[in-house]
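Missing here is one protein chain; the remaining ones are kept as they sit in the complex.
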Amino acid sequence: MGIELQNITKKFTGYTALDNISLSVASGELLALLGPSGCGKTTLLRIIAGLELPDQGKIILENKDTTNLPPRKKNVGFVFQHYALFRRLTVFENIAFGLKVLPRKERPSRAEIRDRVEHLLKLVQMDWAQKRYPSQLSGGQRQRVALARALAVNPKVLLLDEPFSALDAKVRQELRRWLRKLHDEIHVTSIFVTHDQEEALELADRIVVVNKGKIEQQGTPQEVYDHPVNAFVYNFLGNVNVFHGRVKNGKVSLGPHHVDAPDELKHAEEKPSQAFVRPHEIGISRIRSSEADLTGTIREVRLMGGLIGLNLDCEGFEHTVDAEIPRELYINLELAKGDTVFVSLNRVKVFTGDYVI
Amino acid sequence: MGLFQTKRRNILPGFGLSMGYTVFYLSAIVIVPLSMIFFNTVPMGWEPFVHAVTAPRVLASYRLSFSTAFFAAVFDAAAGLLTAWVLVRYRFPGKQFLDALVDLPFALPTAVAGICFATLYSPMGWLGETLIKWNIEIINSATGIVVALVFIGFPFVVRTIQPVLEEVEQEIEEAAHCLGATRWQTFRKILLPHLFPALLTGSTLAFARGIGEYGSVIFIAGNLPMKTEIAPLMIMSKLDQFDYAGASAVALVLLLISFSMLLVLNAVQEWQQKEYR
Partner (left out) sequence: MLKPTTTESGPIVKKRVSDPLPIRILLIGAMLLFFTAFIFLPLGLVFAQAFQKGWTLYLESITEPYALEAVKLTLITVAIVVPLNAFFGVTAAWAITKFNFSGKAALKTILDLPFAVSPVIAGLIFVLLVGSRTPFGSWLGEHGIKIIFSTPGIVIATLFVTFPFVVRELIPLMEAQGRDEEEAALTLGAKGWQIFGKITLPNISWGLLYGMILCGARSIGEFGAVSVVSGHIRGQTNTIPLHVEILYSEYNFTASFAVASILVFLALLTVGIKVTMEKQFKKNSIHHQD
């Protein structure tokens, strides 16, 4: 096992940042800690690195209890949100730092350090920048140097704290794919923290969704996206339409419309529920294809690149419904504002409980 | 005993060592010496204390120190606002030079400033010669003290206003202009309220500094009892007579006033931050 966290609890004055968190990460896995800001994910990462101390719980790295070890003995690589490069040192010296501060006995020779740094610079495609200072690099370049610096000490675990959040959208995407590729090459056990669901879904082997200091769900991106366990996770992983309805006799009523209740609610007694439908899981058609279809009027059309966003008034529903359809379908159907169309809810997800968006 | 203890175990090294040395150094250099004023005043008893600090000469010196520091601070507020405005808003040759010279009163030893103003305004001095013809006497008068204090306090005001003025968003002014406000209205209704906290902070600093100022004042003041003796000079003359208790008493009153002004200033700054952040 790469990383094993047991019952980690951390309280700050006034609130609980982490509430009894247990989590294991397999060796070589790339895990995403996903959650809204302030959910405790960064605190958890800092605790693993030893930069914060937990009030309770154990941190086991590669089968060794490191809970009370100071950060410099933990052998973790940490990549900071704002890079934290040493501004007075060159790129080369930044990366060599972790090797040069080793005790004399363990310190590699000058030549070995040089080889290692040059190897890492090639790995992060920054070999041209050896003599530059951090302030002479762009954000994306700095973050790659920071990554090389963290890898220089051969860490058992790599921890990345919102590594791309300070970058432009385009650079962010580029770097994300590059990191995935890099991880496939070097296979170091890694955890990265993010509040961007797209990033987590695209990059991670496994996602852990955190909210208010607790783990809501963990699983592969596919599992988490397709089978969210509760309304929070469902909502956090993408845009949603919310319908307030009731569960009754194995059916969920959504305005005038009824859908089959999920298995676990088939025999539940009557209670309020929430139904969620993602905009891209709404079908739009000119002809009624089934009885379940709703009638809607297009209120607004939004161009969103490859997709077209429709805002619909649906008969019997209080709030408007957002749908996203491919551009081609939009053109084929010759849709326009004010048109009446048939709307099908292809995948409805129903949760009961008091989660409020 | 939670004072000076970390709220949570912090991971960076050296807290105990650096905190320990800081507390030790401050105790030796600041806290223990300052407490001597208190320990020298307390054994006096209440009545001798009141007697010492309400003697007519002492009262006159307090009045003089406060009034001159106040007028100097008001003058500094105006001159400082003007200077900051010109330095931030306009471009003209020699601007950087003038900007640098604003700090001169910080850097120049006060005694040098003192002898300069005393000589300038002496009846034979460059300015005194002319002024005496118009029957304006600066040297050996409260006006002279104000002149010296204006010099001392001036940079406080400029250096507090300058950054605020630089950060005023141009769009705010442009918006006001677009809404039909005249230049003067924009200044009075938009800029001045924005600058006011900084202006107040700067002049309070100048005022506080002025109350305690010694070196630049004594040369031009003439130090006539009841007329141009400032409060720090009273402490000095009591010390010369080895009246330690009396000197401490006068100093204690001065200190309490200065501290309460620091507190007021902190409150102003907090208010400023709440208002504009």
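Per-chain residue numbering starts at 1, and chain names A and B are given in the order in which the chains are listed.
By our rule, a contact is a pair of C-beta atoms (placed from the backbone, for glycine too) under 8 Å apart; a residue touches a chain by one contact, two chains touch by 3 or more.
Remember, predicted model here, so these are calculated numbers, not experimental data.
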Of the candidates B:T68, B:S203 or B:S248, the residue in contact with the absent chain is B:S248
Answer key for B:F49, B:F71 or B:F154 versus the chain not shown reads B:F154
The missing chain sits against chain B at residues 2-8, 10-15, 17-19, 21-22, 25-26, 29-34, 36-37, 39-40, 79, 82-83, 85-86, 89-90, 92, 96, 98-101, 103-104, 107-113, 115-117, 119-120, 125-127, 150-151, 154, 170, 173-174, 177, 183, 205, 208-209, 211-215, 219, 231-233, 235-236, 239, 242, 244, 247-248, 251, 254-255, 258-259, 261-262, 266
Logged for chain A, residues touching the omitted partner chain are 49-51, 70-78, 80, 82, 84-89, 97-98, 101-102, 132-139, 141, 146, 149-150, 152-153
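Here, only the chains that are shown with their structure count from here on.
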Would you tell me which residues of chain B are touching chain A in their complex? 7-9, 11
Mind listing the chain A positions that touch chain B in their complex? 12-13, 50-53, 70-71
